[in-house]
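Apart from one protein chain that is not included, each protein chain of the complex appears where it belongs.
Showing chain A:
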Amino acid sequence: MMTNYKNTLFKFRNIYRYFSSALYITGDKAQTTFAVLTPIIDFEKQIIHKEDLIKNVTARGLKINVDDLIKHWIFFQDIVKRKQILEITRADISQTIGKLLKCPDADPLEIEKFKIHAKMVKDDLKNLKESSYDIEETTMVKVLSLPNILHSKTPLNDENILYTHLKKPEFDSLSHMDKGTELKYIKYLDPFTCYLKSDAALFEIKLLNYFRQALLKLNYIQFSNPNFCRSVISEGCDEICHSDEKMFGIEEQHHEESNINKLRLCGSASLFSFMAYFSRHLVPQNAFSLKYFNLGKIYQPVKEKSIRSLFSLSQQTVLHIFTADLENSPDNLDILVDQISKIYDPLGIHYRIAILPARELKKAESLRISIQMYSNFEKQYVEIGNVSLYSSYLSKRLLFTYSDKKERRYPEVTSGSLLNFHKFLGCVFENSDKNVLTGFLNKLNNV
């Protein structure tokens, strides 16, 4: 029987690429990487609503075979059960040996037989444990790679426009880079390096202050967050694989290579930074709702050969909001749209607010509100801000909890970049044939 297990385990180890996750640390890795937390995994509950899960995966266009995953899950659970049986058997045998040793009439041959049995069970358990770490990690990483549930208002096909302000500017325009460079507002060298000059730099400061003041009036509280996070947070908030492609890693002195909880540069105005604050912490129930914001940067790798654009830079200035509510709170979609429009309308620009269809969501998102301006050069809408609903998905992965009647609960998180300044600036340049920044600065001085 054990040989069969070993063969199957071996097959599994060869089928799947071995990937090390900082979010889910198995026993063998715990010696080199501190297990910061263990995510809540409720796959058993998801299996009950298997059809919903399949619909969700299909709507998002994900290549996940739910049936295969369930098979792996069952196989892994089988191993867990077998480990438990072996542990119980080992305990039973050692108890029996203990009793026999105390008994003066005991047959030494029988004791020896039990000892041999005990050794066999111990060896089996050791082998099973060692080989099951790979299976455990592969299965858990796959389960943790499942998407969040879809919000009932997330459209399955096309985006749903909730609000439009002013008319779309229909004229042809040069690209914002050409206009910005010609007006001496931009000095661009590569996706890492984009300077904003004179009124463009002032506009950045003033516009962010305008948003800041508006949020303070809406009783949001300002945070000043760190710009670094560790892999456990990036994996908790986003996908476990591909972190290296999506986020900058930092070389750290005295950091062992075997420690997979790496330092990453995410930017303070990000979901990562807020989730790092609350991860593996309990917040008193009466503190909710939480409404916070941070004004700062986001950093992300961009292909070196990307086209010259403010829309794809390695560093962008962002105002990020983060709210958390008790489980099963009514969704605050209408309130959010109302708040966004109250902040954006006075700026006198054309923009629209849309709910994106399922296929455009990130796995962690349940619903995404997209704030869009029109690019007269690209002839398409560009997302200059967004707010996403995450339900309890992130809280469960990163242990952000509260207690209700002594039971652990997981807050529902809503978060997003309310304004990405660089993208906003690009659209502003293209939405007008004049130099509009002076007018904007005057307007912001008077708002």
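Convention: a contact is a pair of C-beta atoms (placed from the backbone, for glycine too) under 8 Å apart; a residue touches a chain by one contact, two chains touch by 3 or more; residues count from 1.
Going forward, contacts and distances are computed from a predicted model.
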Chain excluded from display, named as in UniProt, from "Sedlin", "serine--tRNA ligase", "Ubiquitin-related modifier 1 homolog" or "Thyrotropin subunit beta": "serine--tRNA ligase"
Residue touching the undisplayed chain, where the options are A:193, A:258, A:329 or A:442: A:193
Selected residue (touches chain absent from view) among A:85, A:116, A:205 or A:307: A:205
Sole residue of A:73, A:210 or A:228 that reaches the chain not shown, by the stated touch rule: A:228
Hidden partner interface residues of chain A, rising order: 34-38, 187, 189-190, 192-198, 200-202, 204-205, 209, 212-213, 216, 221-230, 232-233, 244, 248-251, 253, 261-263, 265, 268, 273, 276-284, 287, 290, 295-297, 299, 301, 304, 314-315, 317, 399, 401
